[in-house]
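Every protein chain except one is present and positioned as in the full complex.
Order as written gives the chain letters A and B; numbering starts at 1 within each chain.
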Amino acid sequence: MDKKTIIVFSNDLDRAMAAMIIARGAAAMGSEVTLFFTFWGLNLLRKPEAVPVQKTLLERMFGWMMPRGAGKVSLSKMHMGGMGTAMMQHVMKTKQVPSLNEMIEEAQAFGVKFIACTMSMDVMGIKPEELIDGVEYGGVATYLGTADEATVNLFI
Amino acid sequence: MDKKTIIVFSNDLDRAMAAMIIARGAAAMGSEVTLFFTFWGLNLLRKPEAVPVQKTLLERMFGWMMPRGAGKVSLSKMHMGGMGTAMMQHVMKTKQVPSLNEMIEEAQAFGVKFIACTMSMDVMGIKPEELIDGVEYGGVATYLGTADEATVNLFI
Partner (left out) sequence: MDKKTIIVFSNDLDRAMAAMIIARGAAAMGSEVTLFFTFWGLNLLRKPEAVPVQKTLLERMFGWMMPRGAGKVSLSKMHMGGMGTAMMQHVMKTKQVPSLNEMIEEAQAFGVKFIACTMSMDVMGIKPEELIDGVEYGGVATYLGTADEATVNLFI
């Protein structure tokens, strides 16, 4: 079965949707898809509720400043204080396009593998308990091992 | 003939130029190049003039807020209310670098295939009549089918 990887670096709503649409599509067509969530992209995997974990003050501040989960992210353009993002989400709903949260659930249901970058987690102070279920952990070596065997590798 | 694909997600002037320079170059060297225009990237394909089509109010609003064609797009950095973008365009002209519109025409002349993402068109309310000539239509399956056989796949 052919392989595909995507580095999900961004937590912009639009870029995250692009990553999920490609991942879901490829998995549905029989590919073995691995998503590597790194830097801002890690925020897409955060549980929507606060999880009680030990953090330094700086780690806590990072946590506050970044969106908690895929339900909280914004468009990279035309966000307009939230109006543009809300408009886009409204339109998607009326056109029966799944929400980003639903796309993530569907991707997992299709067998897309989610790997969280442990180095970014360490820098940003994000703990495994704060992430949604079904996430594995790895670093750049994990990524490179998979990407070497894949036919499509994207950085989003 | 080897294949290359680029997902043109962005409508930033600088990123769009990068995509076109790679696409033109690869086509000139004998590659079969396919560009998939999705999300903001679709705006690069819009005709510069208003096209009378039926739209909902929201679709009309999206249309107003987004740049109409490659002649209207801005740098991702240093746009500075238009001054930076104008400076860059001026410098490109004096250095005989083609404009983005000319690069797009040259890419088409070199046989680069342009595919507009139908799902994004639907969400953004962009109609086929609003796009420049020579554009084909497709979705994620079209992309994946081509990317699987390509030696280079980029997301810009």
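A few comments on the model shown:
Everything that follows uses one rule, which is that a residue touches a chain if its C-beta (ideal position, glycine included) is under 8 Å from a C-beta of that chain, and two chains touch if they have at least 3 such contacts.
Worth saying up front: this structure is predicted, and the values here are computed from it rather than measured.
Summary of contacts with the chain left out: across A:Ala50, A:Ala109 or A:Leu144, the touching residue is A:Leu144. Where chain A meets the missing chain, the touching residues are 7, 9, 38-40, 58-59, 61-62, 65-66, 119, 122-125, 139-141, 143-144, 147-148, 150, 153-155. Seen from chain B, the chain kept out of the figure touches residues 2, 14-15, 18, 21-22, 25-26, 29, 31, 77-78, 84, 87-88, 90-92, 95, 97, 151-156.
One rule holds for everything that comes next: only the chains that are shown with their structure count from here on.
With each centre defined as the average position of its C-alpha atoms, the distance from chain A to chain B rounds to 25 Å.
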